[in-house]
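Remarks on the structure that follows.
The complex appears here minus one protein chain, its other protein chains still in place.
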Amino acid sequence: MSDTLSKRPGPARSHAPHGTVPVRPLRGRLSFLARPRTLAVVLVLVLVSAFTLALSVSVGDYEVPLSAVPAAIFGYGEHLDVFFVQDTRLPRALTALGVGAALGVAGAVFQSLSRNALGSPDIIGFTSGAATGAVAAILAFGAGRLGVSLGAIAGGLITAAVVYLLAMKNGVQGYRLVLVGIGISAMLSSVRDYLMTRAELTDALGAQIWMIGSLNGRGWAEVAAVWIAFVLLGGVLFAYARRLRFMELGDDTARGLGVNTRSTQIVAFAAASALTGAAIAVAGPIGFVALAAPQLARRLTRSGGTTLVGAAAMGATLLVVADLVALRALAPTQLPVGVVTAVIGGTYLIWLLYTEWRGGRA
Amino acid sequence: MALRAPSPPGPTRARRVARPTGLLLALAVLGGCVLLSISVGSKAIAPVEVWNALVHYDGGYDHDVVRSLRVPRTILGVFVGAALGLAGALMQGLTRNPLAEPGILGVNSGAAAAVVVSSVVLGVSGTALVWPAFIGAALAAVAVYALGSRGRAAATPVRLALAGTALAAVLQGLVHGVVVLNDFAFDRIRFWQVGSLVGRDIEIFWQVAPFLVAGIVLTLCMGPSLNAVALGDDLAASLGARIPVVRALAAVGIILLCGAATAAAGPIWFVGLVIPHIARIITGPDQRWLLPYSAVLGAILLTASDVVGRLVVPGAELEVGIITAIVGAPVFIALVRSRKMAQL
């Protein structure tokens, strides 16, 4: 030991972390670490989602040939092509992309803050609260589309705040956040079930479909809403991305490194909650994207920590693919996309756990 | 189980006296709950008439209410409550995991999926639905447990919860997919999904009763083995406990209890989770006491919740599943807040 210590490092080989490449343009005035693998993963995901988007714009009862899609998007080509692409299919697909990206980023932030894969909005009660708020708005107040969205946002935010406050005790610890969230979710789900049994069948059915999460009939207003929210709130979160990676080392360590943990927690939690709320308001509480996308992204990128960009790309891809499946699987019947995300996401997570735990890792 | 393992050391003298006394007291409370459950309801029936209905049945309307409505739901409440309390205690003891609970193991979603699929696809209806519910619940529990305890590491709370969440998501997706396409199935499942002791045919109870009783007896006999398991697999094995046998028997117990309870009353959250924790406060960690306490306290919670549900909204009834969820969640959260990381 003392031998190795007495040797001062001579021209030792230089160490950027494994799997990274230092990039220092402008004579080192700018410098950052590029992660080629992450870049490649994101690139592939972008290509896949772009292709899926084109496909979902093209297929349907009325086929728009793939070759005619790019022109139709900008309003050229046959009248019917333009109508189907611009007025119905494109906004729906763009909503899917935006909602998926928003859920992916928000999920990654929640997981980072709670240092726990289960810390996603699905588990900590946010989704459940939003669903309950929406169902209450529909069944108790007969609310319309806007009212339902507001009910969902209010339900989600209130539930998240309650869960967060209840989990607080000498600071918020990840496991406690998750467990309190599971408890509150279970309670809310039975409240919801109760409301369902007291409503007329048609109302209950409408509430049920909303509760599953669906993109049916989403137009340009929804596209604008979700993308504006994603740019603003996502922007805040991307600015906090580095701090969030340090939060994963534990509160004391992060503070020791000079991360302002309290303000990071509050800002990131608030922004991620608002982003989740926006996604839910637009599409309903689509399950599992927020839980699965960050986990999938971090395994694919092997980055040893959360990557917000990866999670966003993965979320967008997941949702746009799931929506295509929801549209076409039982055509002409349109399934709510939430059914597909739950089945696909859940199955993938099971497979993931199955292979990961085979090795005996905790 | 002929296994003998040392009981956890040092029950205090006070506790040694308190435990049998407490159990008797709990049984007395349960008796009170049963009486209340038979005599209280939206239809006011004098206690004398209730008594007459039980011993001198005259076929009148009041007697019919008591005999065909209140008695069955009370019996159902006692057995289902005991089964859920026991199932929770068994799971928590076996996995050394304070969060293990039928609901978390995906039992409810398994049963719901089986009910929906069999009623829509196979056209099963009426009391026959109890079998798909039973099988669905049991399969889901086994699948989640197998997934959660895969590999060398133990089934930690997070692993079980993750596995349960994943499976529940898939099954829920399946249910949702079916119900949005089929209004009739939706109408059925929305009522099934609220755990309740009424509107369930007493026939259902008689069908599952043998399984419930077998599960309760089997589990109550497992106290000493679970005490050994509580010390960790390696230590338990060195004390002479046959771990694979214990695990297999416990799995049978869990399947019987969860499957039968869920089939009989629908999904009821939190009883299996909360009851063993309350019991542990009274008994300490000794499973030989914990199990019977869990059974009795579970029965008390369910019958009492059922009575409360009849009284809380005048002229209407709240299902017992809703009461237990609303009562159980705060208790659960208080538990989570009071526990240290090491105990989870």
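Structural remarks
Letters A and B mark the chains as written, and numbering starts fresh at 1 in each.
One rule holds in what follows: a contact is a pair of C-beta atoms (placed from the backbone, for glycine too) under 8 Å apart; a residue touches a chain by one contact, two chains touch by 3 or more.
As a convention for this text, contacts and distances are computed from a predicted model.
This figure omits one chain of the complex; the name its UniProt record holds, of "Ligase-associated DNA damage response DEXH box helicase", "Dihydroorotase", "Serine protease" or "ABC transporter ATP-binding protein", is "ABC transporter ATP-binding protein". The hidden chain, counted over the whole complex, makes contact with A. The chain omitted from view is touched by exactly one of A:F84, A:F246, A:F288 or A:W357, namely A:F246. Interface residues of subunit A with the unshown chain, by the touch rule above, are 1-2, 4-5, 7, 9, 12-20, 22-24, 28-33, 115, 170, 242, 245-246, 248-253, 255-260, 298, 302, 304-305, 361.
By definition in this document, only the chains that are shown with their structure count from here on.
Averaged C-alpha coordinates give centres for subunit A and subunit B that are 35 Å from one another.
Taken together, the subunit B residues at the contact with subunit A in this complex read 99, 103-104, 147, 150-153, 156-159, 161-163, 165-170, 172-174, 176-177, 179-181, 183, 186-187, 190-191, 193-195, 269-270, 318-319, 321-322, 325-326, 328-329, 332-333, 336-337, 341, 344. Those residues of subunit A that touch subunit B in the complex are listed here as 116-118, 122-123, 166-167, 169, 173, 175-176, 178-180, 182-184, 186-187, 189-191, 193-194, 196-197, 201, 204-205, 208-209, 212, 287-288, 291, 330, 333, 335-336, 338-343, 345-347, 349-350, 353-354, 357-362.
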